[in-house]
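Removed: one protein chain of the complex. Kept in place: all other protein chains.
Presenting chain A:
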Amino acid sequence: MIETNQLFRFTTAGSVDDGKSTLIGRLLYDSKSIFEDQLQAVERTSSKKGFNGIDLALFTDGLKDEREQGITIDVAYRYFTTPKRKFIIADTPGHIQYTRNMVTGASTANAALILVDARHGVVEQTKRHSFIASLLNIPHIIVCINKMDLVDFDEKVYEELCVQFKEFSSKLLVQDIRFIPISALLGDNVVQRSDNMNWYQGAPLLHTLETMYIGSDTNRVDARFPIQNVLRPQTDKFMEYRGYTGKIESGVFRKGDEIVVMPSGLTSKIKSIDVFEEELDVAIAPMSVALTLEDDIDVGRGDMIVRSNNTPEAVKDIVVMLCWLGNTPLNLKTRFNLQHTSNKQLAVIKEIIYKINIDTLERVEGNQDLKMNDIAKVKISIARPIMVDTYRKNRNTGSIILVDGKSNETVAAGMIT
């Protein structure tokens, strides 16, 4: 089972009362991932709050303030395993001021669950979340039309909402959108197929998550190996050993491959691919390995090993879609530490090309300020070249963060266009 069981990461989004926490609670509860002592604690709190039965949302509320206020204020991670997959849920808050948390949760996800309240339809929040999901290039979107029990499990309501969502989402770049009518509260179509909606021919949510094809979510074409460290043991046994550690961000490397080290342009061949005491002939993303090269060349952290016939661009000026995460607004004079793969360089924001009105998805030009949760297309200048692919093509070599040089806060996240 472990040999074939894959990791699947998804994020959940919805507005405050869409029942997102209830849905996760339901998934955990019905897939038997809740422990007795957790259940008892939740039962106690539920009855204290006067809740009829158990309040499933309590399973996901972590911090004291959230439990008191009944809202989710930060990304929380949940885990459950079925015989088919191990799941990591990034549970992110829905309200407007926490857009940055949603961006965070979405950055590594294979799929986004977007909740729509069947009574209210596609609202501003739904649009905002869908836009962020498409901006972060989440490969799959599952729209859960929730609270079907409150609209008498009516097929017509469901169909209308699907049409509504499709109309709006035609403006977004999403590869795969699916729809499922559910009731998180009662469990319809979450883990078990619903008896109340026989008109729905598709699979329940869990089955969809378990079987969705994710093989093409990882870039298998462009071999990229940013170097993290250099291993030079200089012991008797390993006197000549010089290993370059890193994680294969995309593509495949083979022993004997002709490679280029960027940005220097020096070339060599892969002598060995090492994982602990083992040597491999082939390694694929996202493996962590150490590479040794045939030639003794000057290579270090921040450099990138790629295959000779497929190289990224080495650039000092980039255009990115930027989400501002910092508490304080952008000061255009600030020098940032830009982090891209294992590379860290000084950078400045040169120009805000346009901002996006996240409610209308329209471009707003001529605006040179950025505050928390703003999304804008900007030009960035970097002190030394970094080796990039576009974010659409490669999430790992197409993403950057900006760190304020003084406070060390992570103030922005960017997707290279």
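As a working rule, a contact is a pair of C-beta atoms (placed from the backbone, for glycine too) under 8 Å apart; a residue touches a chain by one contact, two chains touch by 3 or more; residues count from 1.
In the analysis below, contacts and distances are computed from a predicted model.
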Candidate names "Formate dehydrogenase subunit alpha", "Sulfate adenylyltransferase subunit 2", "Cytochrome c-type biogenesis protein CcmE" or "ABC transporter permease"; UniProt protein name, chain not shown: "Sulfate adenylyltransferase subunit 2"
Given A:46, A:339 or A:390, the one touching the chain that is not displayed: A:339
Full-complex contact with the absent chain, from A:21, A:101, A:169 or A:208: A:101
Of A:76, A:209, A:349 or A:380, the one touching the omitted chain in the full complex: A:76
Which residue of A:325, A:347, A:375 or A:416 touches the chain not shown here: A:325
Hidden partner interface residues of chain A, rising order: 2-7, 35-38, 41, 61-65, 67, 73-79, 81, 85-86, 88, 100-101, 103-104, 107-108, 215, 218, 220, 228-229, 231-233, 235, 237-238, 241, 243, 245-247, 252, 274-277, 280-282, 284, 286-288, 290, 301, 325, 337, 339-342, 395-396, 399-401, 403, 408-410, 413
